[in-house]
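Of the protein chains in this complex, one is absent; all others appear in place.
Letters A, B and C mark the chains as written, and numbering starts fresh at 1 in each.
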Amino acid sequence: MQILYFAWVRERIGVPKDVLATEANTVSELVEELKGRAERYQIAFSDMSSIRVAVDQELAELNTPLAGAQEVAFFPPMTGG
Amino acid sequence: MQILYFAWVRERIGVPKDVLATEANTVSELVEELKGRAERYQIAFSDMSSIRVAVDQELAELNTPLAGAQEVAFFPPMTGG
Amino acid sequence: MHVRVQEEPFDLGTEVDQFIRIQDNVGAVVTFSGVVRDTPAQDLDAMEIEHYPAMAQAALEDIATQALNRWSLADVIIIHRFGRLTLREAIMMVGTAAPHRQDAFAAAAFLMDYLKSRAPFWKKELRGGRWEWVSSRTEDAEALARW
Partner (left out) sequence: MHVRVQEEPFDLGTEVDQFIRIQDNVGAVVTFSGVVRDTPAQDLDAMEIEHYPAMAQAALEDIATQALNRWSLADVIIIHRFGRLTLREAIMMVGTAAPHRQDAFAAAAFLMDYLKSRAPFWKKELRGGRWEWVSSRTEDAEALARW
C-alpha cells in the first residue's frame, strides 16, 4: 500500500510517501501502526482532528475500511480556492 | 412640468413626453388630470398596478407629493439586467 | 466605482481583465453577465433595450453605492447597454472585488436583484417579425425582499 503525505503532514513526517504492507482494517488502525514506526509519525498524527484522509483518492474517515485500498493519503484541512 | 413616458406606456400614449402646467399635489392627482386629456391616457393608466413612476429621476409612489418637481416619468415595471 | 450606460457592445473578457488589473489588494472577484438568449421557440431575431437616459446612470450609481456601503468591497463595476442587440451579445455586466468571497458573491447577487427591478431599462424582443415587450417577472420583484 502507498501512503502519501501532503503539506505540513509531509514536512513533519519527513518523506512524501511510504510503501508498506499492512494488515490494518481501517484508517484508524493504519494511523496507529504508523505511529509505532518513529516519533515523527507520532508528532504528525498527535491531533487527528487536524488531519484529513483520502483512500484511493476519495475523502474518507478514520473508520473507513481499507480492504482492497491501494493508496491512502494524509494531509491537513484543504486550503484551495 | 415635463411628463415622460417609456416603453409600452409611451406607445399607448403615443408621445414620448408632455410639457404642462399642473396644480396636482401628488402623482395620483397628476394621473387623474392626464386621464382627462384623452382616451389613450385613460387606456395607458387603466391599471396603475402595472405602472411605475419616477419623480425627478427617483422612483416614487402614487402618493408622492409633486411640490417643486420638474420631471415625472411613467413606465412599466423595469426589465433591465 | 465604475458605472457605464452605453449603446456600444463591450467585450466581457476585456472588462473583467481590466477590472481585476486595477484592483490593489483583493482576494475575490465575482462577475455576472447577462446575455441575449433565444426564446424557447427559437424565434428571436433581435432585442431592443429602451432606457430613461436622465435616470439610468444615477440609478446604477445609487445601486452600486448601496452595495459598497453594505459589504466590505474594494470596488464595483456596472455596465449596461441600450439600443439594438443580437443573439448572444452581452446586455450588461456587474463585477465586485472584495477581500473575501462571501462579500463579493452577496454584493453581486444584490446588484443584480436591484438592477432587474430598479434600473430604468425595458427590453423588447423581435420574434418572427413582431416586437413584444418583455414582461417583468414576479420573482424579480420578490427577490428584493431578501436584502
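Heads up, the rule we're going with is that a residue touches a chain if its C-beta (ideal position, glycine included) is under 8 Å from a C-beta of that chain, and two chains touch if they have at least 3 such contacts.
Everything numeric in this text was worked out from a predicted model, so none of it was measured.
Listed by label, the shown chains that the missing chain touches in the whole complex are A, C. Shown as candidates are A:25, A:42 or A:57; the residue that touches the absent chain is A:57.
In the complete complex, the hidden chain is touched by one of C:3, C:85 or C:109, namely C:109.
Contacts to the hidden chain, counted on chain A, fall at residues 4, 6-8, 54, 57, 59, 71, 73, 75-81. For chain C, the list of residues touching the undisplayed chain reads 11-18, 20, 23, 25-38, 88, 90, 99, 101, 104-105, 108-109, 112.
Definition applied: only the chains that are shown with their structure count from here on.
Contact topology of the protein chains: irregular, matching none of line, ring, star or complete. Among the inter-chain contacts, the highest number of C-beta pairs connects B-C. Our note on geometry: chain A versus chain B, Cα centroid distance of 71 Å, whole angstroms. Between chain A and chain C the centroid-to-centroid distance comes to 48 Å (mean Cα coordinates, whole Å).
Not a single residue in chain A touches at least two other chains. Multi-chain contact residues of chain C (touching two or more other chains) are absent.
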